[in-house]
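The complex appears here minus one protein chain, its other protein chains still in place.
So, chain A:
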Amino acid sequence: MDVDTKPPGSESGDKPWLDQKAKPFIRIDGVTKKFGEFTAVDNVSLDIFKGELFALLGGSGCGKTTLLRMLAGFETPTAGRLFLDGQDMTELPPYERPANMMFQSYALFPHMTVEKNVGYGLKHEALTDAQRKDRVKELLDLVQLTPLAGRKPHQLSGGQRQRVALARALAKRPKVLLLDEPLGALDKKLREQTQFELINIQYKLGVTFIVVTHDQEEAMTLATRIAVMDRGLIRQIGTPTEIYEFPRTRFVADFIGSINIFDGEVKSVAKNKVTVAAPALGADVIVEHTGTMPAPGAKVSIAVRPEKIAIERKEPGADATGNTIAGKVIDLGYFGKDSLYRVKLPSGTMVRVNAVNSRRADENERVAVWEDNVWLTFAPSSVIILTE
């Protein structure tokens, strides 16, 4: 795949997952976890490479946290093996694993100061007192908490607690850091800022991060690669761009961002071009498609992201390229920087269109308002064919 992605915190070309010979740092091999009758994780196999910031993304109950807890050693797989840096750690108890975890609730020790919290894991390391002190100081500097070293957790704000938890989990210099919803408890503004801090720290230390999150934006910003999970299965693994622009299944397309999905049937296939008849759109849609081509007559779904559709009040000329359909604006949501239109097609189908308000305009000068007849255009390269 020749997708141009530049994952945060790494140089372009630094994509070990594309290298056939690269040795995975963490190998999850056919892991299943059952709680009684319920299968939380279902035969998952996954390779994660050194220095990655890998995200496990999914809704609640999809198995992402169970998978993380198995990596930490709090749960034992029902079947399958886990390897870290070539070492089989399936049976190792949590206190012997070179992996540390940052908990969703932060799980700080309420009776210890910030300094003691951060230094707790070093008690078991073969270090001199001076070395221990240095390490704690270094970590407190890293998360900018040195002035608060003597405070107790209940004297800290949410963001500060989060940073103590991070410093504590990094203290033992783990080979891999497991983060369970690391930003879940922070408010929106703080979350954005903390996201970038997290990426910087990861880049600085080069530790492999595995992040569990239900927040797709968080996963997109943080991760080098994302595994989208659903009901114990991994639905797709890829870079944020791959997941967003080239989802392979309806579930992934629908879960990440918002998308318009229509049922269709392949009419004809030419070189890189597929024509799909979509009754809901009342027209044939031309799709630029690479990879395995679907056979004519195959039932497929086609999908277009709302921001890839242009909306106009006047009919495009005959020279216009792309797919054009007509409709009527039913709903309009104005968000400032962009607007969301819900356009009803003659077939009754609703299409979501997201347009950036790049021009300053008052209410009368808007691109389109309620009850306006509009034309929607989208390029063949913007349409995704979902076969599953």
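Quick notes on this one:
Just so it is clear, a contact is a pair of C-beta atoms (placed from the backbone, for glycine too) under 8 Å apart; a residue touches a chain by one contact, two chains touch by 3 or more; residues count from 1.
Keep this in mind: contacts and distances are computed from a predicted model.
Here one chain is missing from view; checked against "NADH-quinone oxidoreductase subunit J", "tRNA N6-adenosine threonylcarbamoyltransferase", "ABC transporter permease subunit" or "Outer membrane cobalamin receptor protein", UniProt names that protein "ABC transporter permease subunit".
Of the candidate positions A:Phe109, A:Tyr334 or A:Trp370, contact with the unshown chain belongs to A:Phe109.
Residue A:Pro94 is the one among A:Gly61, A:Gly80, A:Pro94 or A:Pro294 that touches the chain missing from this view. Note that of A:Thr76, A:Gln155 or A:Asn272, the residue touching the chain absent from this view is A:Gln155. Contact with the chain not shown here comes from a single listed residue; of A:Phe74, A:Phe196, A:Tyr334 or A:Trp370, that residue is A:Phe74. Counting over the whole complex, chain A has residues 72-74, 93-97, 100-101, 103-105, 107-111, 120-121, 123-125, 151-152, 154-157, 159-160, 168-169, 171-172 touching the chain that is not drawn.
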